[in-house]
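All remarks here apply to the structure that follows.
Note that this complex is displayed minus one protein chain, with the remaining chains in position.
By letter and in written order, the chains are A, B and C; residue numbering begins at 1 in each of them.
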């Protein structure tokens, strides 16, 4: 099955402000996860900062043959602070594929970035 | 020959609206496929969602020594719903190379994202 | 030495129009090449299309311990047509690293995309 069980995203930043209609145009930082396998995947996300200990792991699941587009904006207990640099490691008990996307709507027109995350060896 | 026979793109989203002259500035989600080999490639695209069974496979071919830039917007039977998160797996009988690009023209100025897709092992 | 001798970029498109002061804000499609080694690299770029035979190879060199940011816009004999989908394969006699970037200034504000190209096996 295509994928890996560990992924890293060194870039992370939730802009503090947004422009345009919510929720569609709210600034957001997203992990897109694909589980193309036939069993549910249980995923743990650890968030790293520049000046404090890591947060998490945040737990979520990706059902078999489903995708989930998860926003760091929605993480709770603790929330990810806005306007702060962070990074993340994603670990799964099943192979998944992971892509990182940001919508930045701080200014009147939105900007986008995306990259497939860095895969671990297995 | 450069390429792989399986690729994954965890990110997918066709914005519901567009701004600017069509078709050039219509919001679109694209798979760019390159077949640098000397035989035609037959490609199947399966589309995964967050809350329903996968759609497809959508079939297409990439002739030898040609590229094809295929829009998810154009997939039929069934169409890919707009404003909905999805992901995709691309399988080919020949090695191809796959890149994912979005033009988002919901606002007055367009935004772009692109990444080489995640390659399978073969 | 870091790098590979073969790279592929499935996405390619030179917008037909630009906005803003030239040459800085002219729409352009770029291959960024890094030769971190101690010998010059001789590079050949082949360009693939959707509906015609490949063009090239276009030849260029990247001196030892130098980078070159080459624009498809500047390729000659033949020129790369504007407003047309293409893809490319980069082959080098020395290991180099390759990244693809587009500046799209068709609308008043520019948009950017970038990705490391897909590396071959050697």
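Just so we're on the same page, a residue touches a chain if its C-beta (ideal position, glycine included) is under 8 Å from a C-beta of that chain, and two chains touch if they have at least 3 such contacts.
Everything quoted here is computed from the prediction, not taken from an experiment.
Participant: Per the definition of touch given earlier, which of C:34, C:60 or C:89 contacts the omitted chain?
Facilitator: Answering carefully, the residue with contact to the hidden chain is C:34.
Participant: Per the definition of touch given earlier, which of A:14, A:34 or A:89 contacts the omitted chain?
Facilitator: A:89
Participant: List the subunit A residues touching the unshown chain?
Facilitator: These residues of subunit A touch the chain that is not shown: 6-13, 46, 48-51, 53-54, 83, 85-87, 89, 100, 102, 104, 106-109, 111-118, 120.
Participant: Using the touch rule from the top, list residues of subunit C that touch the missing partner.
Facilitator: Here the touching residues of subunit C are 2-3, 20, 24-25, 30, 32-34, 36, 65-69, 96-99, 101, 108-116, 119.
Here is the rule we go by: only the chains that are shown with their structure count from here on.
Participant: So what's the Cα centroid distance for subunit B and subunit C, whole Å?
Facilitator: The answer is 21 Å.
Participant: Which positions in subunit B touch two or more other chains at once?
Facilitator: Within subunit B, residues 108-109, 111-116 contact more than one other chain.
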